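Just one protein chain is left out here, and the rest sit where they should.
So, chain A:
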Amino acid sequence: MGAEQQAASAKAGGSRFAATCGLLRQFMKEQGAAAAASPAVTIDFMPAAADGFGAAPQERRTMELFPQQAGTLKDSQDLRMWPEKAQLTIFYGGRTMVFDDFPAEKAKELLQLAGSFEASDAGSEPVNYHNSQAEPFLSEMPMARKASLQRFLEKRKSRLAAADPYYPGPYFAPKENGIGGKPVEAADHGAPWLAVSSPVLHLN
């Protein structure tokens, strides 16, 4: 993987020099393997340890992977391993809610409730992607505008609309903290979420 990635990044650099270094590195690595076979020769061929992203992460200390992750709701058996109270994060339809010190028992009730919803929704699960572009979320994502231009256009509008001939103060719309106005927000059409979230709130 290392050499391949190196070749790729050399290509990205567009530099024959980098490509040559990549080959050199590969060569050194192969030499390293040969050297390891004969104990008489000791050459340190460790690849660069590093801050660069090119370093092969596998060779560093291992981190525990996903299986125990906090957060998503799993089978109810898992509940037995949970402490009495823990933080609960719920993902639903791309949204999240976080509850601190959520009692295990209530989490279990919640799981059953969610399970029943899932069962009833199961039929509608397979999605025809080709229809998906017509789904509303696409049109709900307003095109973002650069903050600097946003501020300018607001100013421009107020200038053009200004009835008062005496210009009062700073040109940019006054705002103490932060650079621009708030982003435009899409209207919330999230009915399915509300259906599930209200029992959650009761539990809390």
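In this text, a contact is a pair of C-beta atoms (placed from the backbone, for glycine too) under 8 Å apart; a residue touches a chain by one contact, two chains touch by 3 or more; residues count from 1.
By our rule, contacts and distances are computed from a predicted model.
Enquirer: If you had to name the missing chain as UniProt does, which of "Coronatine-insensitive protein 1", "GPI transamidase component PIG-T", "Glucosidase 2 subunit beta" or "Signal peptidase subunit 3" would it be?
Expert: So the chain that does not appear here would be "Coronatine-insensitive protein 1", according to UniProt.
Enquirer: Can you list, in ascending order, the chain A residues touching the missing chain?
Expert: Residues 1-2, 4-6, 8-15, 17-22, 24-25, 27-28, 31, 34-35, 38, 41, 43-54, 57-58, 60, 62-66, 68-73, 89, 91-98, 118, 121, 127, 129-130, 132-138, 140-141, 143-150, 152-153, 155-157, 159-162, 165-167, 170-172, 174-183, 185-190, 193-194, 197 of chain A touch the chain absent from view.
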